Structure formats: structure tokens, C-alpha cells
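Note that one protein chain of the assembly has been removed; the remaining protein chains are unaltered in position.
For clarity, chains are labelled A, B and C in written order, and residue numbers in each chain start from 1.
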Amino acid sequence: MNSFVVSLNNKKFNVEIDGKGNAILGGTAFPYQMKIISGNLVLLKFNNKIYKIPYLNKNGNFKFLIDGFPVNTQVRTKLQEELQKLIKEKASKKKGDEIIAPMPGLLLKVLKNSGDEVKKGEAVVILEAMKMENEIRSPIDGTVKKVFKSEGASIEKGEKILIIQ
Amino acid sequence: MNSFVVSLNNKKFNVEIDGKGNAILGGTAFPYQMKIISGNLVLLKFNNKIYKIPYLNKNGNFKFLIDGFPVNTQVRTKLQEELQKLIKEKASKKKGDEIIAPMPGLLLKVLKNSGDEVKKGEAVVILEAMKMENEIRSPIDGTVKKVFKSEGASIEKGEKILIIQ
Amino acid sequence: MFKKILIANRGEIAVRIIAACKELGIKSAAVYSEIDFNSMHAALSDEAYFIGPPAASQSYLNIDKIISLAKKIGADAIHPGYGFLSENPVFISEVEKSGITFIGPSAKSVEMMGNKTAARTLMNKHNVPIVPGTTQTIKTIDEVKEEAGKIGYPVMLKAAAGGGGKGMRLVNNPDDLQSAFDRAKNEALKAFGNPDIYLEKFIENPKHIEVQIIGDKFGNYAHIFERECSIQRRHQKVVEESPSVFVDENLRKEITQAAVKAAKACGYYNAGTVEFLMDKNKNFYFLEMNTRLQVEHPVTELVSGIDLVKEQIKIAAGEKLSFSNKDLTLNGHAIECRIYAEDIHNNFAPSTGKIEYHSVPSGPGIRIDRGIETNSVVPVYYDPLLAKVITWGKTRYEAINRMKRALAQYQILGVTTNTELFTYILNSNDFLNGTFDINFLENVLLSEINGLSSTEISKQTEEAAVILSALLKQVEMEKLKTGVGYNGKNKWVEQKYE
Partner (left out) sequence: MFKKILIANRGEIAVRIIAACKELGIKSAAVYSEIDFNSMHAALSDEAYFIGPPAASQSYLNIDKIISLAKKIGADAIHPGYGFLSENPVFISEVEKSGITFIGPSAKSVEMMGNKTAARTLMNKHNVPIVPGTTQTIKTIDEVKEEAGKIGYPVMLKAAAGGGGKGMRLVNNPDDLQSAFDRAKNEALKAFGNPDIYLEKFIENPKHIEVQIIGDKFGNYAHIFERECSIQRRHQKVVEESPSVFVDENLRKEITQAAVKAAKACGYYNAGTVEFLMDKNKNFYFLEMNTRLQVEHPVTELVSGIDLVKEQIKIAAGEKLSFSNKDLTLNGHAIECRIYAEDIHNNFAPSTGKIEYHSVPSGPGIRIDRGIETNSVVPVYYDPLLAKVITWGKTRYEAINRMKRALAQYQILGVTTNTELFTYILNSNDFLNGTFDINFLENVLLSEINGLSSTEISKQTEEAAVILSALLKQVEMEKLKTGVGYNGKNKWVEQKYE
């Protein structure tokens, strides 16, 4: 019997796989059948329905397409989940938030500079990608500590743009 | 410079890859660009055309789809080609031809039994597959030496059905 | 309207029926055999139920299993598709006895059209032209001689219970009659357990023209124009189109009216097809009636705008026909090519296996009805029809050009398909001129193609294949040497483009 914790849309679910073709969820045993068709396609039979689901898996972070819609989940074993809680407690003591480029693009405007105060939800930079101007907003109330990039710079996805404290 | 012999529709072609982006075929150097997209999809730019070609490779036996049509080739290095010639010479001294099931199916009829004479192209058995009766024909003139399967048998693809000598 | 429809079929037609259910807001329940766990129809339906081992007799043809499943899951109707149980009067009766609606005609209509001589008698009585000959079985050689003399040679001897060319003999003169009669009876007995034979005049090089009809349970009928289905091999249709270039407005009026008469004669409701042979003088003769949805129904849908499967379902649910003939106009031209898993260079041997790569054509005027996708398995147990490519054009010429484009872009790797055959058909003068008949494909075109041991390809394609073979071989060798896979930073793989 293996136990997992699955997060989906900010909800957490405990799932147990009993090794006899059942998944136990919320106290109910669901019989299932699964067949992995290729590296990113899987069949799941469940509740008298066969789901053919394209998926991506990045370290237990799953992206599924179900009936045309994206469903994202995160899975941990029970053990990993306990570990994660400890890490989070530590992290919450640290201050400050980094603004990371959510997509590659051109840094069109830096709206807030070092020392500026920002409110949560306020735009801090504008990133141009795919012919569109995209406002990147602050996740917290705070003060801009450092700006790493200047206007006109080409930015890769995931690059740090600035830090707010 | 690597040299290959490619068979296509009973024709043989000598190809050399010069390591500088050229393939030399029939004395002409053709510049090419190639990019393998996935395990069975490749891009080839050649003669101002980009071919996006699905393919299967089984030990140097290639199945391509080009503009919707199947093209099958066999490739050997120069060395393998020489070796193959030797093997063939030996094999040609051996007699007899096996009839191998070209598809899985039900052995509906055995038309020729042990000891029967057959002409090249004459039907020897009928195999039922996909609601169709399929005649399997003799590749040579000869006499049936042995029949391995009896009528009504289920046959896997590649199984020996009989031998003609 | 129904709440849940069980679809007693598989492959492209099950997928097609699921589409109709979704558009009508009805739950669809698929059945699947063991080998069809990974199949389009099972995954697309709202519910999917295991029905048995791969052999059709133990799964898709298992009447008891299907009906008891339908009852268990609360399905209020069963759609049979085509083939399998679709024209089985026993199945139809059992379904209706169980209180479930059969989406199709009554068992009685199916039976009336099932026996060839009975159907000929019925048509004759209702003034639907039949091929000259007997409407009764003939027992003695003297009777045969007398009737053949009346009709005039050549004549055809045919099995009353027949189909598929079995128990059929062409006789050119009286001297051959005795032996042909004996052999036909013998064959009919073996094939159908019934030696009854009847006699028809032989129609030379006819066209196969059929009419789509539809009727509801209130006695309303409509036709939805004709289809030209003469491109056949071994009585199996390969290319179909609507309308027929051979049929003008007057002839259309005549033949479609005859078809509606045929449908009325057997008290038909549901979509159905009345098949005719048409000789070179445009005389047409009733051949048989298919009391079900046809494979080639999409060409009719494209030129009429009618969704035949949704109409079938509505009619079965007791709705009135949603249109009459005065509402219909024939809009443009549609062609269908049937993609079979078969090797045209190897006596059309069926091909099975896994679809390793599948990419469908897109864009204007193309419809694909299919039961396959990448990673699908084509099993040995069922019909080799993989997909249908259907194109629409304002003119026949446009539909043909779109078909050529579509076929060249349809990539199926893993099983051998007959796609290549269509380019020969679509480029032949007889096809382009509309002068083909039911013997064209087998007698004319295939004998030309048999001269080709394999696909004819251009010099540039040949060169591309040859060079690519060498390059891929080189990558393979490199990989063996270095252990770097396709996704590694191998210089052949990651080579820069320009």
C-alpha cells in the first residue's frame, strides 16, 4: 500500500494505491485500469469511462489535458510531503520576493526602480512577447530592493528581473 | 568521408557523406541539412525543399513516408555490403523456400500438401485476416516438402507454414 | 429524446456516432473488446464497457452480452452502425423485445429486403425497375433454359440467399447453361446453406448508382440525392461521390423517386440506401437495399447539409423528419476515399500493426472520419477500414483537387495503406471524365498498376530517400559509438539549420 498526497487547485487529496487495482480516495476504493501508451499519453479507466490523457511530468508536477482542459497537479509521497512542510516553515522566515520573467521577451519598461514603494498587484515592469505588452505585477506590498535588468534587455524565461522586500 | 550503399526499389545507390554538409550521390555533391525531430520524424532540407518525413528504422531497413507515399530503403555501409554479397553467394547454394505468414490470421485452407508440385505464383494456402481471404503464393517452382500447420490453425505473423523445395 | 445510447460497433463509425450523440447532448456508451482498450471510440465516449475477447463473434457480435449490458447501464437505445449486427433481424427483434429502441428500421423491413427474390418480387409489384429475369427461384434446367431464352443471353445465375459474388455465374450461350447451373447451386448451398438460384439478364459494364433515402415512423419520406459508387474492387467500394456526373436532373428525379418507392414498399423508417445498376443507356435497375447507415454517408452529408446520424437518432426517438425534399438543394460536390490497411503492391494483403505516426490533413473542404490516431493498434480481427477522407468542392474538379492535396498530406506510418491507389484513380482519364463503370478499377486500372512493383516516385523523392537513409544510418552508427541518444547534443542531431 503506497500513500500519496496530490495537490490540485489548492486542494490536497490523500490517495492510497492498494496494489490490487484500487485507488483509495476519500475513504472510497475506486477500481481503475491504467495503460501508459507513450511517454506523454496514458489511458485510465475509472468510473466506467476511459480517459485518454496527454500529460507532462516534471518532478511530480503533472500537466494533464482532460476533455480538452488543462489540469495541473503536484504529487508527493507521504514522506516527501512531511519534508516539504519543514522546508516551507523555514522559508517563510525569509523575507522578500523575486520577480521572475514568466516568459521570454523584451523588457519594455521598468516602472519601479530601486527604492520605490510598491503595492501588491501593482505593475512593476512591462515585458513584450508575441507582439503583446505584458504587465508583471508585484506579489506583495514592499519596496524594490534591486533591479537586475535595464529597459531594452532581452530576458529569458525564469530570469530574475528584480527583488521586492 | 563515410560511404553507404542504399537499395531502393531494386536499384542500388552509392552515397558518401563528406562531413561538411554534403551528400555525394552519382558524382554530384548535394548540400543538405538534417534535423531529427523525434524518434520517428526527421527534417531534411535538400534541393530547396524541406521534407518532413516520418520514418521507421529496423536494422538499416527504413520505411519513409514522403508526400504521403511509402518509400522503403535498405542501407549498408560499404563494408556491410561486401559482407552481404559473400553471405548471399553461400545462401544461393542452399535449396528450398519457406512460406512464412505475412500477417497473423486463421489458416483457412491448405491447397497444396506434402509431395504436391507447385508452380511459381501458384496459391499454396489461404489465410483469413480482417474479414478477407488472402492467397499465399509460392515464390518458386518446386515440390511441397513439409506442411507445418493444419487447416483451422491460428497463425502468428512470421510463422513458418510450409516448405517448398 | 434518448438519455443514453449504446453504440454496438467500433472504429470510425463508432466515433462518428459518438459525435452525433455529443451534438445532441445524449450520453454515449461504447463497448470494446480486449484489443480495443486503447481505441478512439472507447476513449471518446462518455462511458466504455468491456465486452469480451477480440474475436467479433465473442464481442461485437454477441447479441446477448450487448443487450444485457444495455439494460444494465440504462441505455434506452442501441445504434448498430454498419456491418456487425446492423442488418441482423434477430438482433433487432431482441433489442425491441427488451424494451430498448433500435436506431434503425424494423426487423420486418430488414427481412423483406434480405431475400433477393422476395425483394425483386416486392420491387416489381411497386413499379421499381428490376433487372429483367425471374422473381422466383428456378428449380429445373428446363425452366432455366426457357427463361434464359426469353431474356436473351448473356444471363446471370444468382443465389437467392446470395451476396458477395458467391453462387453467381455468367452464362454466354445455352451450351454452358447446364454446368453453370450445377456449379452455382452447389456453391450457393455451400455458402448460404440454400441452393436456390434465380436468373437475371447480364448488364454489361454497369455503373453502381445508389440513392440515400430517409423515412420516419409517420410515413414521411425524402431522398437525399444519389451517390456514384462504381469504383469498386471485389464488390467493395473504394471511392464514392455525390452527385454522379452521369446523372442529369431528369434522371435524378426518376431514380430518386424509384428509391423512395422502394423504401415505402418495405415500410421503411431510418436512413437507408437503395442500390441500382445503371447501363450505358441510363436504364437503371434495383440491385438491393441496404437497411442501415452506409460507410459512404458523409458525401451525402456534405452536399445536402443533413447530418444523417442525428436524423437517424431523432427518427428512432419518434420525431418527424426535420425536412422534406423541397427544403433540400444539392450544394457542390463531395468525394470520399476509403483508407484501408492493405498493400496494393502485394495482392491487397491486409496490414496490421501499430500506428507509429499519424498526421491528418487540415484546411478548407476536408473532412476526416477516422478510427485511428498515433499509437492506435490495427488488429487482425476486424474490417481494415482505418479512415475516410472526404472532400467538398463547389465543383467536382475542386473536390478532386482538394482530395489530392489531402491524400498527399495524410501521413500514416506503421501499417501499409492503400492511399497510393487513389492517386492512380484520381488521375485516370476515365475517372476524370466520369466514364468509369464497376469493372474499371479491377479490369483496367489494377492491371496497369500491377506493372508497378512498388510506388512510382520522382527522381527528387528518390534522391531525398537515398540521402536521408545514409544520413540516418550515420547517426545510428555515431550513436552506437558514443552512446548519445536522439536527444543528446550529437552533432548530427543538433546540427544548425542554415
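Keep in mind that, in the parts below, contacts are C-beta pairs under 8 Å (C-beta built on N, C-alpha and C of every residue); 3 or more make two chains touch, one makes a residue touch a chain.
Not measured: the values here are computed from a predicted model.
Although it is not drawn, the missing chain touches A, B, C when the whole complex is taken into account. Contact with the omitted chain, checked across C:N194, C:Q257, C:N346 or C:Q409, is made by C:Q409.
When the whole complex is considered, the residue among A:K45, A:K112 or A:K149 that touches the unshown chain is A:K45. Note on the undisplayed chain: of the listed residues C:E94, C:D369 or C:D437, the one touching it is C:D369. Although one chain is not drawn, the whole complex shows that of A:V6, A:L111 or A:A153 it is A:V6 that touches it. For chain C, the list of residues touching the undisplayed chain reads 15-16, 19, 22-25, 34, 37, 44, 50, 298, 301, 305-307, 329, 331-332, 359-360, 362-370, 373-374, 394, 398, 401-402, 404-405, 408-409, 497-498. As for the chain not pictured, it touches chain B at residues 33, 35, 37-38, 41, 43, 45, 48-52.
Residues of chain A in touch with the missing chain: 2, 4, 6, 8-10, 13, 15, 17, 23, 25, 30, 32-36, 38-42, 44-47, 49, 51, 53-57, 60, 62-75, 77, 102-105, 129-132, 134-135, 157.
Here, only the chains that are shown with their structure count from here on.
Averaging Cα atoms per chain gives one point for each, and the point farthest from that of chain C is the centre of A. In terms of C-beta pairs in contact, the better-connected of the chain pairs A-C and B-C is B-C. Rounded to a whole number, the gap between the C-alpha centres of chain A and chain C is 49 angstrom.
For the pair chain B and chain C, the distance between C-alpha centroids works out to 31 Å.
Shown for chain A are the residues that touch two or more other chains, of which there are none. Shared contact sites, meaning residues of chain C that touch two or more other chains, are absent.
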